[in-house]
Structure formats: C-alpha cells, structure tokens
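What you see is the complex with one protein chain gone and the rest in place.
Up next, chain A:
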Amino acid sequence: MSDTLQRDDTIATPIAITGLSPSDSYRRHSRRRLLFLVAAIGVVLVSLMVDLITGPASLSIAEVFHTLLSPWGGSGREHVIVWMLRMPTALLALLVGAALGVAGAEMQTILNNPLASPYTLGVSSGACFGAALALVFGTGASLVGSTVLVPLAAFGFAMLSSATVYGIARVKGGSTESIVLGGVALHFLFSAGVAFLKFVSSEDQLAAIVFWIFGSLQGATWPKLMLVSACLLVTLPVLALDAWKLTALRLGDDRANSLGLDVRTLRRRILLIVSLLTATAVCFVGAVGFVGLVAPHIARMSVGEDQRYFLPLSAILGALLLSCASIVSKCIIPGTVFPLGVATAFIGVPFFISLILGGRSRFW
C-alpha cells in the first residue's frame, strides 16, 4: 500500500515544479497515458503487418497490401496465403496474447502480487490437467470429447486452481509468500498430475495429451478466432466496468472495503473471468508462459495502476508480445517455424530485464 502511495507521490512531484494546477496536471497525465495507449495500438498494428508480410512465400509488401485491401475480391494464391493462412495465425497471436495479458494483470491485481500470472500460479497447469483428464477418461465420443468436454474440463480445473490460490491467500491473510508458494505448489501438483496421466494413458492417449497441451498458432482458423474473440468480447467489458473497483483494490483490502467495495465478490468474479481467459488461451495455443507475467508489468511501468489504462495496455502489450513472438518464430531460421514458447522468451526476457534495469526503480 505504501508503495502505491509513493508512486502517486512521484506522479505529483512535477506538479509543484511545473506550477500546473492539480487538475491541469491530472489532465496532462491522463493525456500522456492515452497517447501511450494509442501509440501501443499503432505498434501492434505494425507488428500485425510485419507478421502478415513474413512467410515462406515470396510475397512482396505491395502484394500483401494489395491483397489486404480486397478481402472479398481475390481467390488467387495471394488471397489464400494472406487471408486464409497468415491472417488467422497473426490474429490468433494477438487475441491470445491479449487474453493472457489481461488474465495476468487481473491476477496480479486481485492477489496483490507481482509474481501472479496464469502460468506461475498454476492456472495454466490446472487447465492442462483438466484437458488431460478429459482426454484420458472422458472422450468416448470424439466429437463431444474434442469440442466440448476437453475445453470444459480445462476451464473447470483452471477455475479450481484459481479458487485454491485465492483460498490459500485468504486463509493466510493474503501474504505474498503464501500466495506464491501455494501457486507454485499447485503448478507442481497439476504438472505431476499431467505426468501421472501420461504414465497411465495408452500410447494414443499420451500423444493426444501432448498434442493438445503444446498447441500452436499454426492451426489457427477463422472459427477458432471467433471463439477467442467472443471470450474477450464477453470478459473485457465486465472488467472495464470494474476498472475503478480494481484500481481501488490495489490500495489494499481495508481501503477498498472502506470505499464500499464488496471485495470478496469482486475477487470471485475476477477469478472466474481470469480462469475463462486462461482456459481459452490454453485451449488454442497450449500453455504459453511469460506473457501473462510480463505484459502487465510493462503496462504498469508505463501507465501506472489506473485500470482504465492499465487493463487495455496489458491486453495490448500481451498481444504485441505474442505477435512479435510469432514473427520471431518465423525469422530465427528462415524457412522454419520455431516453437512459440521459445520465441516468446527470446524476445520478452531481454526486453523485460532491460526495463527493470533501465531507470524505473520501482514498479510494484
């Protein structure tokens, strides 16, 4: 809590120096953050374009642009490559990255913990375990199994994992150590659970589990994009409506309660949303770590805790990170596609460390 106040103080310092009134200074500060958001959206669009331009077919930039400008017009080679193959992959990277960025941001907010993310606190592992369980024991009918039961089980266990972390946090008074240790323990538990299921599964089931958990952007299709989009369209407005409450929550439970917030209900609702976002992401691209942890931190360093800016920027930066990973995965060795998780770490870790070391001494 004191950290937050200190951060507010650092924001307020220039007011005295510049001689601006508090309201003018606030407006200027808001404008700066808004500009940052707009700039970030611009960078994401550039990244999307680069992703669309990159690929084994020797399409020129002009050809790609020309094809993009006639989405319904073409049926030739360029149209298939740009609209049917590259576009779904590029958009899936953006959408899943946004989902993971938002999920990480809200986990860090409601658990008041900088290490919280769907991956580090076992939510992704929970989703993987749920999916593996369904694949081993529940997929008698292939259609039901592959399209309904597996994602449902993934969501159920992601939810269970979130709720358990939340429960641990409540029992132990929300201390950082107990949350992190509880989350890490859950991560190991569910990972061990997946390993156990692999051990007892048949060869076919084993491969199905591996196939499902690792996922890939390469299988992106328009129907899959619709599902991820629908998930984001449902969850983001709910989070946006709670923006003030979530901002207040970062002041600490006592203050949030004193401001009239029903903290428990808010946490439960947000956990449900985080689980849904995580399970959706895991369903389509596998357990991608790192994005949900790093994107919110970069967003926080850039625009602070105000959820009106922090939430969209976490989504945008998550999208940007995965989109860049998609590009890098195609460029590390031209002609091949690297696994997404490798590329994500390659670009994200150096950038994140440079941000930590480069000036902003306090970001949590």
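Note that a contact is a pair of C-beta atoms (placed from the backbone, for glycine too) under 8 Å apart; a residue touches a chain by one contact, two chains touch by 3 or more; residues count from 1.
In the analysis below, contacts and distances are computed from a predicted model.
> Given the options "Amino acid ABC transporter ATP-binding protein", "Isochorismatase family protein", "Anti-sigma-W factor RsiW" or "Pyruvate ferredoxin oxidoreductase, beta subunit", say which is the protein name UniProt records for the missing chain.
The UniProt record for the chain left out of view names it "Isochorismatase family protein".
> Hey, which of A:Ser25, A:Ser178, A:Ser191 or A:Thr221 is the one touching the hidden chain?
Among A:Ser25, A:Ser178, A:Ser191 or A:Thr221, only A:Thr221 touches the chain that is not shown.
> If I consider the whole complex, including the chain that's not displayed, which of A:Pro56, A:Pro71, A:Gly167 or A:Pro237 touches that chain?
Per the contact definition at the top, the residue touching the missing chain is A:Pro56.
> Specify the residue from the set A:Leu160, A:Leu186 or A:Ala208 that touches the hidden chain.
Selected residue, touching the omitted chain: A:Ala208.
> Which one, A:Gly167, A:Pro237 or A:Pro339, makes contact with the chain that was left out?
The missing chain is touched by A:Pro339.
> Name every residue on chain A in touch with the hidden partner chain.
Residues 55-59, 75, 77, 79-81, 84-86, 142-143, 146, 198, 203-208, 210-211, 214, 216, 218, 221, 333-337, 339 of chain A touch the chain absent from view.
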